[in-house]
Structure formats: C-alpha cells, structure tokens
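A protein chain is absent from this complex, but the other protein chains hold their places.
The letters A and B name the chains in turn, as written, and every chain counts its residues from 1.
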Amino acid sequence: MKNPVIGVYVCHCGSNIGSVVNVPEVVEFAKGLPNVAVAREHKYMCSDPGQDVIKKDIKELGLNRVVVASCSPLMHEHTFRKACESAGLNPYYFQMANIREQVSWVTTDKVRATEKAKVVLVGAVNRVVEHDPLFVKSVPVTPATLVIGGGVAGIEAALQVAASHTQVHLVEKEPSLGGHMARFDKTFPTLDCAACILTPKMVQANTNPFIKVHAYSEVIEVSGYVGNFTVKIRHKASYVNNDKCTGCGVCITKCPERGIPAEFESGLGNRPVYVAPDAPQHGKKPKDTFGKRPAIYTPFAQAVPNKPVIDRDNCRYYTTGKCRVCEKMCEPGAIDFDQKDWIEEIQVGNIIVATGMKTFDPTPMKNLGYGRIPDVYTGLEFERICHSSGPTEGQILTWKKESPKAIAIVHCVGSRDDKHHRHCSRVCCMYSLKYAHLIKEKLHNCEVYEFYIDMRCFGKGYEEFYSRLLQEDVRFVRGRVAEVSDWGIYPEEKGRLVVRVEDTLAAQVRRIPVDMVILSTALEPAENADHLKHTLHMSCSSDLFYLERHPKLAPVSTATDGIYIAGACQGPKDIPDSVAQAGAAAAQAIGMIKRGVVEIEPTTAHIEESMCTGCQICIPLCPYTAIRRNEEKRIAYIEGALCKGCGTCVGACPSGAAQQWGFDDRQIYREIEGVLAAK
Amino acid sequence: MNTYTYYPGCSMSATGKAYAESLETVAKVLDIRLAELDDWNCCGATAYFSVRETLSHAISARNLALAEAQGPGRDVVAACSACYLGLNKTNKYLKEFPELRKRVDSALDAGGLKYDGSLEVRHILEVVVKDVGLEKVAALTTRKLEGLKVASYAGCQMVRPYGFDDSECPVLLDNLVRAVGATPVPFAMAARCCGGSQMMTNEDAALRMTKNILLCAQDAGADVIITTCPLCQMNLDAFQAKVNHAFGTSFNIPILFFTQLLGLAFQVKPLGIERGVAKPGPALARFIS
Partner (left out) sequence: MEPFEPRVVAFLCNWCSYTGADLAGTSRKKYPTNLLPIRVMCSGRVDPEFILKAFREGADGVIILGCHPGDCHYINGNHKTLGRFPILKKLVQQFGIHPDRLRLEWVSASEGDRYAVVVAEMTEQVRKLGPLRWNTRIKETVAASAAGGE
C-alpha cells in the first residue's frame, strides 16, 4: 500500500456548522494529524467550487485519501464520492465526518461542539487510512414493475409505467380496483363526479396489455434486491372461475343471503333498521337491505374487473352446507366451490407501494355518540348517503328516513388530538366543505354547521371554494365539539341531536340542535400497513405512515432502493397529490428500467478463505441465505449477489475470516481508536 | 372473604348516613369486609387542592400512610366519589412528581409517619362490580326489581380522570342495575357534574345543573336515580324542592345510593331509605316493604 496522503476538508455549511463549531480551529487541528497533507475549510463543500477544491488537490497534491467533515453521509456521501471519482481517485478512499446533524445542530456549547467535531474527525482520518478501493457492481434490471394497491394512486402509477410499454403487475386486495375514491360522490373543489373520472382509469388499467391486474390478491413475500425482486402473490379464492364468468350478475341477484353489511357502504349497513313505533306489526321483521350486500357480490356496480366473489364466512353453503343457488343459476358454470387460494411468483425490478389509508373509527370518542346514536355518521358514510348509487340513492335522509332540517359537520375527529392522532389529516376541511355544498344543493333550507378548529384550505382552488361556501349560507363555528347528545333540555331540542360546543369567536358555550351529525374522521395508515412494512422492510414515521427517504427531496423513495411509495400510504393526501406522487414514483421506476442496470453497493461481506475454520456459525445467521458451505474445502463462502451487506456474519465470525468491504474490523478499530484518542 | 381498608370520609356520618347504613348491610351479604381506617382525617377534597396543594396532598397522604401501616397490601376503598378521587390523586401524584413527594414525605415525617406508595385506592362500586362480580350479585338477588326503571348516575368525580369506567358513557352501574333485574334507562347526563361544589358559591349555576340531571331522568321515564356519591345524592335529593321552586318544575324523583338498590334486591335491612327527602313513587314503593 502506498503511504496515505490525506486531504481534510471542513465545511461551514453557511452558518449551520460555522456558527457553532470553530471551523478554523478544527482545520488547524487537522493539519497536525498523521498522514494529513492538507486541511482546508470552505463555506459550502458540496457546492461546485467546494468540490473543485478537492478535485484540484487530488490532482496537484497527489492525495490518495479524502475526508470531508460536513453534514451526514446520508446526505452528501454520494456527492463527494463522485467528486473523488471524477478526479481519478477510487470513490471508496473517501470518508465523511458528520459534524452538522450530530454535532453543530445538537450542541449549544461552542467549545464542546468544537471538541466533538475534532474527535469525530480523528475517527474519520484514522479510518480512511485503512480503506480499500472498491468497485460498484452493475446487475441487470428485470423490466417489470409491481404496484401494490389499486386505488387512484396505484392505478395512476400502473398506467404511467405501462405507458413505457413495460410489464406492470397491479395487486389489489379487494375484488375491484378503485380504492377509496370509488366510494366518493363528488371531489373537491371542482365537484367533479368521482366515478366519472375514476372508472375510465380503472377500465384502462384493466384493458391495458402491459398491465396485469391481480384483484382479490395480496403480496405475501418479497425477496431479492433492487432491480431483481421475487414476489409471491396470494390469490384469494373467489369461488368463481373468472375465465368462465361473464359478469352477468344473475348470481348476485339470486343469492338468498342479503343481510351482510357491505364494506363498500362503510358502516351504513351496521345500523339497526328503524322501525316506527306506530308501524303495524306483521309478525315478520321488515327486510333490511340498507347498506347490505349478498354473500356473492361485486363491491359496486362499475367494479373492475367485473367478477363477483363469494364471501366464504357468510355464504350459506359454507355455513350450513346447503344452498348452492348461485351455482344453479350460473349459466356458464363459473361457480367453483372447490377453489383454493393459490400463490403466484413473479419477478419485478421495482415496487411501487400505494396501499392508501383507512379512516379513523370514532367509536372510542364516546362524547360524539358514534355507534350509539344512529344519526351520527362518519364522513365516508355520508359520502355514500350522498352518492346516487348508495343505499339512499343520493337522498340525504336521517335514520328515520326523514329529511334533516339541520346538519352538523364536526372537523378534526381523531386528528390534531393528542389522544388519537397528532397529525392534521389534510383532506377533512375540504371534504367537509364539499359536504356542506352538497347538502345545500340537495336541501336548500337545511341549516349546515361546520365546527372547525382552523380552516386549512391550502391547495389550488381550495381557498376559493371556502369563500364560495361562506356565501352559501353555511354557518361556520370555530370550536371543538364537546358533545353530541340525543337528549335535549329545551323544547326545540326534543327528539333531535344537540351539539354542545364552545364558540371561541363568540366566546360562549352553545347548544345547537341538529338532525344529523357528520364526523370528519382522521386518515390513518391502512389496515395491513404494518404487515406490509415488514414484508418490504420499510420504515414508518411517528404517525405510522410509511417513511420516505427524504421529506422534501425524495418524497416517493424509501430507504430501500427500488421500493417507492405513492399516495396516502405515505401520509394523508388528497387526490391531486396522490396522483402526482404516483406519477413521480412511476418516473423513478421507468428511469431504472430504461437504464437497464442497477449499481449495487460493494459494501458486501466476503470470507477470507485462509482464515475460515469451517465452523459454520455464520451460515444460519444470514437472513438472505447468501452464505453456503464449500464441501470440498470445508469452508464457508458468500454468494456476492445475494449479500446485502448487513455484516451480521462478520460480527459473529470467531476467527475474523468474514469481513465486510468498507466496514471491516481494521477500519472500525481505527475509528474507535480515533474517537477515543484525545485524552 | 376479601378485606379492604375502608375510608368512610366525613359525609358518610352526616348527609350520607343512608349510604353508610346500606353499605354496611349490603357488604355483609356480598361477603366483603370493610375494615374502617382508624384515626382517619379529611381527604382534602374539593377546593383545598386548588388553594393549598402541598397541604391537601399531605393530609390525604396521612390517610394512606395510616392505611399502609394498618393494612399492608390491602386496597383502600372509599364510597364517596370525592374521597376516592382525592386519595387516588394523591396516591398517583406521589408516584409521578418527586418534588411533591419530597415535601409530603417531610410533612408525614414530622408526624412520625411514612408512606411507601404500595397501596391502590379504589371506589366501592369497582369492588362490587369487579371483585364480587355481577354474577354473584345476580345470584344473591332474592327479589328481582322487575319493572323498575333506573337512571344510573355515576357523577363526574368517580369516572374522571382515573375512571375505571368510561368517562363519557359509564356502563358499570347500568350493568349492576341489570344484574338485580331492574331496567336501566338511557341517561345522557350520567357522567355530568351535579353542581355539588358550586351550590354554596354559585347557586344559580348549580341549580341549573341539578335541574338538567333531574329533567333528563324524568324524560327517560326513570322511577329512581341511583348514585355512588353522598354529595351527588344530597344535591339531587335535598335541592329538588329548590329546583322546583326556581324552575317551576314538579320533580319528585327519589335518589338512592346504589347500595340501597342492592339492599332492596337482596331484601335486607337497614337501608336508610326513609332518610331520603323525595319520597318513593309507586314503582319503587312496591319493593320497599
């Protein structure tokens, strides 16, 4: 090995580092460190002039090692490695000392900060001496993309990727594409009919030759790495042979079981049916089909694909052993009671996660009466009440099937609430305004109250929509609702619901009698988000939505290369933002497919043959089964392509035979010695 | 037989005498032993906590210190919701706030006492519902209170903030009512303040609160309101006439302690029902023989 000639560069990062750490002092200190040929400071090391300093020194001073003390390596390690490379130095002869995120930003005392910066720097200078030249490997990319989630974000991502004429697998857990948007009546602020703009996209996705729609399916296992993932998809048994089914729907109309609360109608089907006290008693209970579905069903009329599924838990044949009416009625003979779940394995290069969200269940907020008082609805339930294909055919009716005279819309239910979710759900203000408008459109004389904390109308055309609603005779009351009660004190409250609220603008507690209450519930991560997080080894932020690589600069990437997130699975999001993210994620996938190869970090593990004793401790430790045993030599070896570079085998190897490029024992030892060198 | 350290508090020997009598009677049937805390003092409840915080915790802690010495490991049980809350609050604060703990410890020390924080403070209702259990209550019922419509009034202090029941929609009392064969009525005011602590300082406001509770029970068709607290009972019962006078209403709703209701179902005496101001109507009178 040539004698190390190290250049040290300390960054001010404007005032981010320089205002806390005494940069000139650190530079002077660095000059005195062994092997350091040059130490310099710069206002912005990451800027072009900053990088040029490094390049120039490599060429002119013959540097063979570079250390930059600046921000986190997660931020700019790549930048500086590229700079070294362009000056002809192997990029792995570079080491970064993090003196911003882990020193200047977290320390108040300037002397202490400067001392710590020096310590961290010594660690880096010590370590870089032991660095080896490493070479990035390129592997081909499988030109197919997996999109998980068939809501508007997933559909958009699939269509965009398919537009590049590469294969897309679109996996949806429900029997139909569409997600939450398919349930909506209108969309804010333009009042576009949701179905009119969504269903064409659903059909396009289903008919696109480059998109394979896997409905009623779930991703159960993902292995491999960027560019080369192997994915196992479980197709849930629908008991309908999709090749034979014509989608005529006779089975659905003939199914004798009709009382199952429909998932698609949100919670509407869970309410008991209202029986007027003076209704004539005919012995037989009135048939209750409100918000209900049969046991063989498609979620909604425009379902794509239009193939029914049998809900095994509620099907009479499976619960009682008798029935099979659908089978008798099905002319093409598509019903197949013997169908089983089956698993398909596919190869993809990229994965776009667009699993969306679910809405908060307000039942625990007892003061709001949801679940106890039938006329308290969630936003999604009201969406179905408003919808012309919903159980009331778009008529706004109370539980007793009367036209409401006053409706309360309660904002921030479960959002901005320390007891539930601290985050703002972003869409509730706007959909609440939309409801107010729809109510006013359908029931001119109905009074509408919006109970809000703050109005957050931030998007394009949103504030204008709010202004419009202010003109539409909607009552805006600033205050958090304390209680919704079904018992009234005053005569005008009798038989109605009473909203008790502190009107913080009028500075008084008010009691407002209404006939219907809509709770604008928070958005929270989807039901199986946590499960999928583990399947894909993603991270979550503190609100439990998926964590993006960088909140501003890499909002659709995740910590894992080749896995992207789009839509509300990353955080509460409206339709325009979800669609935009889906496009961004698709662009990333297409970019990689177009490139054709991915570069694999060379920081993998390897085994020094001469030192391996063949003890096999490492073999079961590897989560990727990358370590095998060479029976002939009676030692272990590592399959480079499978190794992802965690180093667990290296940490466990008793003889030191297993090592990790870029993180080997020598390097870490020197770093430990470095950070502890000062007395 | 479960034994508990019983903290009666001041109301039980005055306005809550009927509570004390019925509790004693019913406890025998339920097979629970309430060992009264010897030399107990005021729980420090109501305004004291807001006026002299350390002192109020100190006198409350004195009771806990005595309880720890007299019945180590036994739960401290209070029947009055205010006592329950006061003792429970001190017990929790001492664990949570080391500074307060230091001050209280030195106060106890001056009186030759110490408290390790080993005890749990519980309300008698919780003991009946959770330790004895609803099945046992149902089994001990010798006369089902069939047809009796009961408004279960939990009040504010028992369920907030350390409630063992839902603080907005309490259900335990209703379950107990069902266990003895009576019918709970929907009662929106179940966990609202009775106005108790304001009756002396802001009578108008307090009477209005009392009125709303009575009105809600009347609207629901209740024959009786049951309570778990001597303060609530006194407010709702003794001030009914004043409410009627102030609002032109004509309430006559008997206010019983839940222990009295249990006593009626177990057919045991004495229960002190005759001590109530509002006299039982026919629906309730059937069961008082």
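Here is the rule we go by: a residue touches a chain if its C-beta (ideal position, glycine included) is under 8 Å from a C-beta of that chain, and two chains touch if they have at least 3 such contacts.
The structure displayed is predicted, hence computed values, not measured ones.
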Displayed partners of the chain not shown (whole complex): A
Options A:Asn22, A:Asn35, A:Gln102 or A:Gln347, residue touching the unrepresented chain: A:Gln102
From A:Gly50, A:Pro73, A:Gly488 or A:Gly567, residue that would touch the chain that is not displayed: A:Pro73
Residue numbers in chain A that touch the chain omitted from display: 72-75, 98, 100-103, 105-109, 112-113, 115-116, 119-120, 123, 533-534, 537, 539-542, 547, 559-560, 603, 621, 623-624, 644-648, 650-652, 660, 663, 665, 668-669, 671-673, 675-677, 679
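Just so we're on the same page, only the chains that are shown with their structure count from here on.
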Centre distance in Å when chain A and chain B are each reduced to the mean of their C-alpha atoms: 49
Chain A-facing residues of chain B, complex: 166-169, 186, 188-189, 212, 215-216, 219-220
Contact footprint of chain B on chain A as seen in their complex: 365-367, 372, 483, 485-487, 489
